[in-house]
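All protein chains of the complex are present and in place, except for one that has been dropped.
In this document, chain identifiers A, B, C and D correspond to the written order of the chains, with residue numbering beginning at 1 in each.
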Amino acid sequence: MFLQLNDVGKTFEDKEKGEFEVFSNIDLSIDRKEFVSLLGPSGCGKSTLLSMVAGLEHATSGTIQLEDKQIKQAGPDRGMVFQQPSLFPWLNVRDNVTFPLKSTLSKQEAEKRADHFLKMVHLSRFKKHYTYELSGGMQQRVAIARALAMDPKVLLMDEPFGALDEQTRHILHDELIKIWEETQKTILFVTHSIQEAIKLSDRVIVMGTRPGRIIADFNVDIPRPRKRSDERVIELEDKVMNLLKEEINKVLKEELNNELEYSH
Amino acid sequence: MFLQLNDVGKTFEDKEKGEFEVFSNIDLSIDRKEFVSLLGPSGCGKSTLLSMVAGLEHATSGTIQLEDKQIKQAGPDRGMVFQQPSLFPWLNVRDNVTFPLKSTLSKQEAEKRADHFLKMVHLSRFKKHYTYELSGGMQQRVAIARALAMDPKVLLMDEPFGALDEQTRHILHDELIKIWEETQKTILFVTHSIQEAIKLSDRVIVMGTRPGRIIADFNVDIPRPRKRSDERVIELEDKVMNLLKEEINKVLKEELNNELEYSH
Amino acid sequence: MNLNILIKRILFLVAVVGIWQLIFSAGVLEEIIFPSPLSVWEALYNGFTTGDFLGALGASFRHLFIGLAMAIAFGTVIGVILGKSKQADETAGMYLIAMQSIPSIVWVPLAIMLFGFSEFAVIFVVVLGGTFVMALNVRTAIQSVPPQFIRAARTMGTRGISSFFRVEIPSSVPYFMTGLRLAWAFSWRALMAGELLSNGPGLGYSLAYAQDYARMDQVVAIIVIIGVIGAVVDQFVFSKLEKNVRNRWGLS
Amino acid sequence: MNLNILIKRILFLVAVVGIWQLIFSAGVLEEIIFPSPLSVWEALYNGFTTGDFLGALGASFRHLFIGLAMAIAFGTVIGVILGKSKQADETAGMYLIAMQSIPSIVWVPLAIMLFGFSEFAVIFVVVLGGTFVMALNVRTAIQSVPPQFIRAARTMGTRGISSFFRVEIPSSVPYFMTGLRLAWAFSWRALMAGELLSNGPGLGYSLAYAQDYARMDQVVAIIVIIGVIGAVVDQFVFSKLEKNVRNRWGLS
Partner (left out) sequence: GSSSTSGSGNSDKDEVTIGYFPNIDHAAGMVAEDKGLYEEALPEGTDVNYQYFPDGSAFMTAIETGEIEGGIVGPGPAMNHFTSGAKINIVAAGATGGTVIMARNGADIESAEDIKGKTFISPRVGCTHDVQFETMMKNEFGITSDRLDGEMKHVTGKPATYSSMFESGKVDVAAVPEPWAAYIEAQGTGEVLFQNDEVAHNVNMPASVFVTSEKLKEKDPGMIQNLVDAHKKATDFVNENPEESKEIAIAQIKEITDQELSQEVVDSSWERMNFTYEVEANEIQMFADSSYELQFLEEKPNLNGLVDTTFIEE
C-alpha cells in the first residue's frame, strides 16, 4: 500500500485532565493518486490523525507507513496546508513558496519552480506582494503552491477552505481538482462539510467521536465535475448525513449540558 | 405594505476614493410574518441595505417605511443580529438579554422575559455565564434571544451563522425556523449561502453587484422542513446558482486582477 | 504557581545571595562600597524596628496615592475629551505624547522652583508622571470601543449619553486598566525621582540621605524595598487586575 | 498629516506660549522662578550658538547609544534564554519583573558608589534602565511565535537551529521592535536620572547645573529640548518602525 495506517492510537497527556485518548485502533490504507476526505464532527481527531501522517505528532500505538517506510518525523515528502494561514508574513509570496526549496535548489531554480506553481494557482501577478495584501482565498492558494513546490508524495490538507466564504470556496474547489488532475498527487483532505467531501474526493472516510473511530468508508464513483443536483451526490449526502446525525447530537448535547432533554 | 422600500439608493462619501454608489433604485415590499432572505456576492450591499432598515445608516435617496411610518433612526421595533458577536462581554448572558429592556420594564419583569427567550434558545442553564465562556453558536443564540426580547416587529439578521461551522449551522437553522413559527416575526435574513436561503425563507431576493441591484425575487413555496435532497430545492438552488455565477465571476476577476484571462 | 516553581525561585534567590556573600568574602571590594548581605539584612531589620522605614514608606504612599488619584482623574478627563473630539485630538494629541516622553525627573527642578521643597512638589511630579500615560490610554480606550457594540446598542434604542455610560465606558475598561497599570508604573518612578531630589520625608529621600552619609547597607536595603514593592504591586495588583479584566472582556 | 492639522497644532502652541506670556506679564511670580518665553528662547538660542547645548547633547547621546546598545544586547540574550527554556523562565522570570519595576533613578546612588563619578556610572544606569524591559519583550517575542509557523516549517523539513533563525527570529521581529521602543524610552529616562545626579557632561547635568545657578530660563530651555528629542525619537523613529513592522507582519 502507498500510505498505510495500522492499528494507530493517540493519547494526550493533559496535566489538568489526565490522560485523554483521542482514538485507538485506526486502520486505513490509501492508494497512490487517491483523493481521500476525512469527515467528522468537531473533536473526533481528524486534525490529530493528519498531524500524525505529517509527522508533527507521534502515534501512541500502531504504525504509519508511507511507501513501506515508517513515518518518524515531518519531512518534505508530505506537504501540508493548514486551516489558519501559515504563510510567513516577513516573506513575499514568491519567497514563501521558495522557502522549502532553499536547501535543495539554487536560487534561480527555486524561483522558476515557485513561479510555475504560482501560475498554477493564478497568482503570478502577486509574486512580490506580502501576506497582508492578500485575501484569505489568495493566501490559501499560496499555501497550496508552497506545498506543491516541494513535490511531496502526499498532500495533506486540514480544512484548508474552512475560513473562506462559500463563493470563494466553490472556486477553490474547482481549482484544487484541476491541480490534482494535473499533478497526480495523493491527497488526504480533512473537512467538516459533507458537501465538500463528496464534491471533491474519491473516498470519504467518516469518523465518529467519543471515542474517535472510523464509522464508514464510502467510495464516490461519480464522474467529475460533480453537480450538487446530481442524484448520486444527493443520495450519498443523505447517507452520510444520517450517519453523522447521531455523532453531531453527541457533541451538541455536551455543549448544552443536556438542556435539550428537559426543555423539549 | 408592512415593510416598504421605495427607490432607495445609497452613496458613501469616501475621503480617498471619492463618492461610491453602492446601489440605487431599490424597490422592495415585505409582508408581515414573511421570512425573506437577501442573497448576493460580497460587496453588493446586503449589509448596507439591512443597516438602512435598522436605521443605522441613512438612505441617500428614496424612502423606507415600516407600517407606513418612515424609518428615521434605529429603534427597538427592529431587532438586529450581527455576524460578529455583539454581546457585551461585561454582562452575563441574562443581563445581555435584559439590556434593551432596562428602560421599559422593571428588573423582575425584564428577567422573566429574558428567561423566557433564553429557554426558547435552550440556554437557560447559561444565564449566569459570560460571553467568553460560550461557543460561537451559543453566542448567536443569545443574540437572537436578545433581539427577540425587545419584541420587535422585524428581526434583521446579517449573516448570523456565517462564522459558525456547518454542523452548528444546521442545528441553528432548525431552531430559527421553530422560533419564527412560534413568535410569528417578520424576518429579513442576509446570507451568502444559496442553500441556507432556500432552506429557511419564504422568499429569496437575489442581488447583483457593481452596481448593486436586485436581479431576482423567488418565492419558495416548498413545505417545511425542507430536505436538501428535495427536487424542488435542488431545482431552485440550480436556478439561483446560475444567476449568481456571473456576479461571482465579476468579483473574482477583480480580485485576481484579470489574471484568469491570460493564464487560461 | 506550584510548589516546584516556588522552590526553584527560592533556590535562585539563595544562589544570588550566596554569590554576593562570596564576592564580599573575597574582599576585592571595600566594605564601605560593597556591603555584606548580613549588614543589608541588619539595615533592613533596624530600619523597620526603629520605624524609620515605615515612616518613609507611609510618606511615600501618601504622596503616591494623592498624586496617582489626581493623575487618574486628570488623565481620564483629558483622555475622554481627546477620544471623543477629533478636533481636540488632532490639535493637542501630539503634545500629549511629547509631554509623556519627558522623563519625570526633569520636572523636579521646575516643581521645586514653583512649589518649593514642600511635599506638594513631590506630588506635582507624581501627577505629571501619571497623567499623560493615563490620558493616552483612556483616549485609546474610547477610540477602541468596537463600533459593533455601539451599533448593537443603537438597534436596542440606546444612544447618546446613555450609550456612553452603558456601552462605551464598560467597553473601555480593559484599556483603562492598562492605563492604570502604566500610570502606576510611571508615577512610582516619578515618586522616587521627586523624593530623591526633595527634602523628605519619603523612601526616595531616605535613599538619597543614606547615600549622602555613605551608608551603602541602607542604600541597598532601600533598593530592595523599592524593588519588592514595585514588583508586588505590579504583579499582584495591576497586572492581575488587567489580566482578569482582559480575560473577561474576551481580549486575550 | 495634512495642512489643516498642522495649522491647528501650531495655533495650539501659540496659544500656550501666549498664556505663558500673559502669566509672566501679570507679574504674580518672580522672574527668577518663572521666566518669560522670550528669555527661554534666548537661553535656547545662546545655548546652541555657544555650543554648550550641542556639547551636552553629544555627551548625552554618547551615553545613550553605548548604554542602549549594551541593554539591547544583554536584554536579547536574557530574553532568548528565558523564552526558550521554561526552567530558566520559571526560576528567574519573576526577578526580571522585579528588577524592571525598580525606578532607574534608584540605581544612581549605587552606580556612583560602585563606579565613582565616571561616565561609566551613567552608562551603567542607562544599561539597567533598558535591559530588563528589552529582556521581557524578547522573552514574549520568543514565546509568541505562532506554533503554526513552527509546524509549517517542520512540514517543509526546517527544524532546530535552522527553524530558530529562519522562522522564530523573523517571526519575533514585531515584539522585538516593541522591546526596542520601550528600551529606548526607559533608557532615555534613566539617562536623565543618571546625568542629573552625576558629574557631567550631558543634558541632565546641564539641567542640574542651571538649577544650581538659578537659571530658570535655561532650566526650561533644557526641558523643552528633552521633550522635543523624546517626542521626535519616539514618534518618528521607534513608533513608526514598530507600526510598519506590525503592519507588514499582519498584526494590526
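Just so we're on the same page, a contact is a pair of C-beta atoms (placed from the backbone, for glycine too) under 8 Å apart; a residue touches a chain by one contact, two chains touch by 3 or more.
Since the structure is predicted, the reported quantities are computational estimates derived from the model, not experimental observations.
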Out of D:Leu6, D:Ile19 or D:Ile32, which is the one that touches the chain we can't see? D:Ile32
It is residues of chain D that touch the chain not shown, namely 30-33, 112-113, 116-117, 199-200, 209, 211-215
What residue numbers in chain C mark contact with the hidden partner chain? 29-30, 32-33, 55, 112-120, 199-201, 208-209, 211-214, 216
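One rule holds in what follows: only the chains that are shown with their structure count from here on.
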Path length in the contact graph (chain B to chain D, fewest steps): 2
Counting in whole Å, what is the centre-to-centre distance of chain B and chain C, each centre being its mean C-alpha position? 48
Go ahead and note the Å separation of the Cα centroids belonging to chain A and chain C. 50
Round to the nearest whole Å and give the separation of the Cα centres of chain C and chain D. 17
Could you list each pair of chains that touch one another? A-B, A-D, B-C, C-D
Interfacial residue positions of chain D with respect to chain C in the complex: 5, 8-9, 11-13, 33-34, 87, 90-92, 94-95, 97-99, 101-110, 112-114, 185, 188-189, 191-193, 196-197, 204, 207-208, 210-211, 216, 219-220, 222-223, 226-228, 230-231, 233-235
For the chain D and chain A complex, residues of the former touching the latter: 146, 148-149, 151-159, 166-167, 170-171, 173, 247-250
Chain B residues within the chain C interface of the complex: 51, 54-56, 73-76, 78-80, 82, 84, 86, 88-90, 99-100, 103, 130-132, 146-147, 150, 156
